[in-house]
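All protein chains but one are shown at their positions in the complex.
All chains are identified by letter, namely A, B and C, in their written order; residue positions are counted from 1 within each chain.
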Amino acid sequence: MTLLSVRDLRVGFGREGHETEVVHGVDFDVTAGETLAIVGESGSGKSVTAMAINRLIDFGGGRILGGRATFDRKIDLATASEGQMQRLRGREIGMIFQEPMTSLNPVLKVGTQIGEVFRKQHGLSGRAVRDASIRALDRVRIPDAARRLDQAPHQMSGGMLQRVMIAIALAGEPRLLIADEPTTALDVTIQAQIMGLLAELKRDTGTGLIFITHDIGLVAGLADRIMVMRGGEAVENGAADQVLDRPAHDYTRHLLGAVPHFRAGQAARTDGARTGQVPALDVRGLSVRFPVGGGFLRKTRGVVHAVDGVSFDLVPGETLGIVGESGSGKSTTARAILDLVRPSAGRIETGGTAAVQMVFQNPNASLNPRMTVRGLLAEPVIAAGQNVDADVLERMRTLLGRVDLPDDLDRFPHEFSGGQRQRLCIARALMLNPKVLVLDEAVSALDVSVQAKVLDLLVDLQREFGLAYLFVSHDMAVVERIAHRIAVLYAGRIVEVGAARDVLSSPRHPYTQKLISAIPSIDRRRIDYTLDTEEVPSLLRPVGFVPPDQTWQEVGPDHRVAKEPLS
Amino acid sequence: MSYVLRRLLMFPVVMLGVSVFVFVAIRLVPGDAITAMLGTESGLLTPAQRESLTAYFGLDQNWAVQYWRWLTGLLQGDLGLSVTYGQPVSRIIIDRFPLTLELALLSMVIALMIGLPAGVFAATRVERPSDLIVRVFAMIGQSTPNFVLALLAIYILSVVFGILPTMGRFVPLTEDPLGNLAQMILPAIALGTAFAAAVTRISRAAMLDILGEDYVRTARSKGFSQRYVIWRHALPNALIPVITLSGVEFGYLLGGAVIVEQIFALPGLGRVVLDAILQRDYALVQGVVLFIAFNFLLVNLLVDLAYAALDPRIRYGAS
Amino acid sequence: MAVLRALLRHTSGQIGVVVIAVFAVAAVLGLLGLTPHDPLAQDRLARLQGPGATYWMGTDLFGRDILSRLMVGIGQSFAVALLSVGLAAGAGTVLGLTAAWFGKLWDGAVMRAMDVLLAFPAILLALLIVAILGPGLVTSVVAIAIVYTPIFTRVVRGPALSLKTRSFVDAARTFGSSRRYILIRHLLTNLVAPLTVQITLALAWALLTEAALSFLGLGTQPPSPSLGLMLSDSRNLMETAPWMLIFPALVIMLSVLGFNLLGDALRDVFDPRTRRALA
């Protein structure tokens, strides 16, 4: 029986009477126990549609302009009063949000924020509330639930917080659950755990689920129906297999084709071959350690071994992908090479100071908002002591052209899109003809379709200028498209390294295998996720701890695996 | 509680800084206690008389000796003798501080009781008439000098109503609560108005930010009413900036008390300093200024404790 | 420029700009001497005269025109406010910036020194400074500047600390940009927004303090008119000549109100979230 049927939904923002319409007439249905995935890039109106259903947009300055949203064939959510909506929210319609770290009240204990739902929806009180809360946390597989109740949100990891959010959403036993990009902010292994949890809960409780995401690969394993949205309209809506295998709309085809999807090695690059040149970058035994708890009058409590004896080299024209989850030390490694972080041990050989340049993750933060393009591009030249003369300006114009940006030196960063700004950063990095470019999560902040364009640009630049790339990322699909060789980083150490095709198609280290298996892909449908709750190990070691030496096992011409078990 | 421990350690360092600063500052002021006390008649003193008076006032030793003796005395709780009052400074502080403290606290209570609800109310009715009215009043409150307010209050009350709070004598709360309130309510309003305006604006701005936060949206998604969301989720977070403001503002209250006590003729500590500087009563100025600074730092420490109590991120530090 | 256009769309911004403009014109006219009457000329026949045809805002104890004296008074009070806040902003920015950038020892020293100054209630600190340097215009400027420097230091240090961690500063480090270049081109240019807001609010506060100091007889000296002095002169004449109190009080309140409104509007204009609503 249809739980929710939405007909010609129109939503707009702005002052009474002259709103700007953002969702232009969307129709879809959700039946009990079924999962509807709404897929679209940012600005497609997917989140607004979701928030219109439980009328939370009313608090965000938006309004439903037209259409109907009949819930349980009884009540039209579009025209219900706030009082009616308050009775529905939490009891009938639950919701999970994207950023678990900010979705819980920082000053209230986790137990309070769960308990208040039981108190309101089920009228429980005293001991009963605490017991119900503990049961709710157990159900979402949070270990040691009782102790967790008294903790504050900031003491828990992103993955665990998202589990709490799910527990809260399900506490009211809603018949419809809306999940707005619940795993986007999480690491891929944690993401897999959350997807598994959602799948299991859906089976047990039979709730209807609306799953909103920008990653079409992700929904393949979970969705029964998929609706693709673009520019506030539903361009395609059908059964999951039908939409994935026989997409009717070319935008869906674009999402499936152009956007990088993990192909377990088939899409790896084949143009690079190590011909024994002199390495452009040679890193030997790099370690970075941070003392914790030190300072005035108190001895250090311990030392975080962020990076523990990492070695690799990089020949011109070659891209080494460094892959790992948050806390693996990949960013610290990149920053240590640029001396943004002081290494504790190890040698870094580069061909001269200006040889290595860096491109950062967030294009907005890496460009000074108050500087014009001319100022931005001129900075490296000024820093190197040269003055900005005619041929420097000429070089600026050629580089802008090369990265496909308008030749206007007087614009400010906020006048460019995200993708354009990242290309501007690349142009800036190339001002001093570096040999090596360190790219720290350079495309993860961009929209999926923009990511593809930037990656292709990078490959062209690499071929033209013979640049060596150190490409750091958590997104295996992106790394597969650009890396010649891949090094997998876990708890500050390289556990497997080698040619991209070999590492991805036949991973030999247990962690690499687990990592690759957790990556969503279009090919795998309705998988039953194996549930585990393993957390990233803490890198805090006692003072004076010396990590054991690594021993390697050669498993292929250019493919090595570390023997030590996961510490 | 590493955060609070660090704050506690800073306490003596700053107090030492304040003691040196006030010791030097008051001695840089031209003229000395003798001319202050005897006025033009001090011209009639014979050299021998002037010498004995200088010794009496302890003005003959060099600064280092004076400072060292004062500091060592300080550590044993002896703030020295006030020449103009003929009493130990500590006794003067004990007599006069309750009034200033009550004035400051009463102003703070008034400010918070008016400011906080007004701010929250305005934040929930953004751009609607009531929001505008609250903002205009807050703006006017913050732009009116407290001494103009005090002057007008006295003028209106004494001329139009013919009644006035007791002047010149402090009616302690313990003795006569009604009389005390009647005496303190007006000066507290004069002093507290600017503070109330500041609280209104800070709490309104804080509430506006918080209502846009994710966790408020989560609370709404649980089906809670706007009132519950505000009281249970938004307000505890809004208190944090308000409490921080109260810490800093308390310093201004102690300062503002100087003028309000002067106009309402209240024998508080604020006025003592004003007279003491005019009289060049070194021990008294040093003792009272140090005491006021001590209170200011103490209040700020309490603010930090409240801060830690309210915000677990501070209490447990980064996990 | 963009900020000005956005400011003029902001309601309190409009009022603030108009009020300040009116007072600024009056101040300039006053300082240039273009006042309806000579502010110092004593008209023996018109002593303590209420507002009337010749003297629109009445006369004071010596028969001097209150309107003219107010115009000069605003000029002086604005001058004191601008100078003192300028000094405080300059010192505060240098201290705050260097404290944020070098951190550890220097940061600790600067912040503790600021704590010492902040531990003094503002009026007391001003009293001591004025007692040392003797009353007068320059002293008021110095007193207010010293009192306000700690506040500017904190207003600059906070954002500077967070800017230091932004990627464009990391990027600048990777190019090898000099420390001075980074401090000025990256940190300082992005501190303009919070600084401007604090400067306008400080101007409002400086006007109040200058009036308070003159009220206690420590500010600018007779016969040059200052708002605070005119206010304290009117204290004992409240009943016989109420206009001597009302007009200066109104001018102080309105000018302070103007700056507060301006400060509020600037805060909204500079805050990216609200700017989109205005743009």
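Just so it is clear, a residue touches a chain if its C-beta (ideal position, glycine included) is under 8 Å from a C-beta of that chain, and two chains touch if they have at least 3 such contacts.
Here is the rule we use: contacts and distances are computed from a predicted model.
In the listed set "Periplasmic dipeptide transport protein", "Sarcosine oxidase subunit gamma family protein", "Methyl-viologen-reducing hydrogenase, delta subunit" or "NADH-quinone oxidoreductase subunit K", the entry agreeing with the UniProt name of the missing subunit chain is "Periplasmic dipeptide transport protein".
Under the touch definition stated at the start, the shown chains contacted by the missing one in the entire complex are B, C.
In the complete assembly, the contact with the undisplayed chain comes from B:Leu38, out of B:Val4, B:Leu38 or B:Val136.
Annotation for chain B: contacts to the undisplayed chain at residues 30-32, 35-46, 48-50, 52-53, 56, 84-87, 92, 95-96, 151, 154-155, 157-159, 161-171, 176, 178-179, 181-183, 185-186, 189, 262-265, 267, 271-272, 275, 278-280. Although one chain is not displayed, its contacts with chain C can still be listed: residues 40-42, 44, 47, 61-63, 131, 134-135, 217-218, 221-223, 233, 235-240.
Everything that follows uses one rule, which is that only the chains that are shown with their structure count from here on.
With centres defined as mean CA coordinates, chain C is found 22 Å away from chain B. Note: centroid distance chain A to chain B, computed from Cα atoms, is 50 Å.
Centroids built from CA atoms put chain C at 48 Å from chain A. On the chain B side of its complex with chain C, the touching residues are 10, 13-14, 17-18, 21-22, 25-26, 28-30, 135, 139-140, 142-145, 147-148, 151, 155, 159, 201, 212, 248, 251-252, 254-256, 258-259, 262, 273-274, 277, 289, 292-293, 296-297.
Chain A contributes residues 54, 56, 59-60, 86-91, 94-95, 97, 99, 102-109, 116-117, 120-121, 152, 154-155, 165, 168-169, 172, 296-298 to its touches with chain B in the complex. Chain A meets chain C in the complex at residues 335, 338-340, 353-354, 356-358, 360-362, 365-371, 375, 379-380, 382-384, 425, 428, 432.
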